[in-house]
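Below: one structure in structure tokens.
Complex shown without one protein chain; remaining protein chains in place.
Think of it as A, B and C in the order they're written, each chain with its own count starting at 1.
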């Protein structure tokens, strides 16, 4: 079973990478980008076939490790 | 207009980060994770309201900066 | 005094920390592998050294923050034992919940190795007793993710409780947020726990202890610890 976990910064948290990218895009002459925020994506392959169990596993993975909930939020998506 | 850009490593490319996370999940006792690959996600806000134009802008941003097309592939998604 | 230096896969300044401790406190620390579940009996000081634990993949310090040994470190800290986290060690302390906040990529996104000036904001901690209050010291930094961030309330609390121990300053000794190396909130270089027994800092005092290789402003930090433990 395949899943995707998206970890993004909470909106109140400063994102230096996003800021730098905005600046770089501007100086590269890419027009019309108002803002960029960078996050992480994890493509996870799971042994479980049961979606409920898979979801529980991923939740545990996020809470324990993948996201730092002080600054980040996460979202779990199932792909195919 | 909001868009999401997903940048992931091409499948044959070594992903040291994913590997380290797999190991960490294992030792944290999170069961049933067969493999993890880590990528980046960019949440982009665009001035353009025209989807075709927005797509063109994002493509340019990816090719020029967001993705390292030698080892990465990217995907553009429009969110709401 | 008995100190323990933790070693995680990917730690790389554990030797520097051990050398500084040995040189200044006169006793050699125990090197403790991350997979251990207990600290050596009678440990007074735990040092989390610099490096790239687990490659700093995922987030710096994240994986190490969840290592087996960290439960023992938490207990040690809860008992009032001293804990010093330097650079990656600071990152690990934040990730493990022993200190608030988090360290993210430097504002300019580049790794930076440079001598930095820091103001010693208080000298009533076990780590800073041998510095004058307000003294400006020179410690090197060597990090790519030293940009300290926390939410507004946490920052307010830290400042209100006077828990910022080291702050990056300009040569004049003034806090100067435009001069910071890494973009850290409030120019924070190091913070201490509520009970003052856990210190995390990004710069490397252990690399400025030996006149052969540079200034020696870091010595007093280790002397402070030794002194504090002697008195205790």
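Here, contacts are C-beta pairs under 8 Å (C-beta built on N, C-alpha and C of every residue); 3 or more make two chains touch, one makes a residue touch a chain.
Note that in this section contacts and distances are computed from a predicted model.
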Which of "Condensin subunit ScpB", "Acyl-CoA dehydrogenase", "Peptide/nickel transport system permease protein" or "Phosphoribosylformylglycinamidine synthase subunit PurL" is the UniProt protein name of the chain not shown? "Phosphoribosylformylglycinamidine synthase subunit PurL"
Using the touch definition from the top, which of C:3, C:182, C:207 or C:224 touches the missing chain? C:207
Footprint left on subunit B by the chain that the document does not show: 10-16, 19-20, 23, 68, 70-71, 73
To test your reading of the contact rule: which positions on subunit C touch the chain that is missing from view? 9-10, 12-13, 15-16, 19-20, 50-52, 54-57, 108-114, 140, 142, 144, 204, 206-207, 209-210, 212-214
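The criterion applied here is as follows: only the chains that are shown with their structure count from here on.
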Averaged-CA centre spacing for the pair subunit C and subunit A, given as whole angstrom: 29
The distance between the C-alpha centres of subunit B and subunit C, rounded to whole Å, is 33
Residues of subunit C that touch at least two other chains are 58, 63, 66
Subunit A, residues touching no fewer than two other chains: 64-66
Which of the residues in subunit C end up touching subunit B in this complex? 54-55, 57-58, 63, 66
Can you name the residues of subunit C that touch subunit A in the complex? 58-59, 62-63, 66, 95, 100-102, 104-109, 147, 149-152, 183
For a test of understanding, state which residues of subunit A touch subunit B in their complex under the given definition. 6, 8, 18, 21, 24-25, 28, 30-48, 53-54, 57, 60-61, 64-66
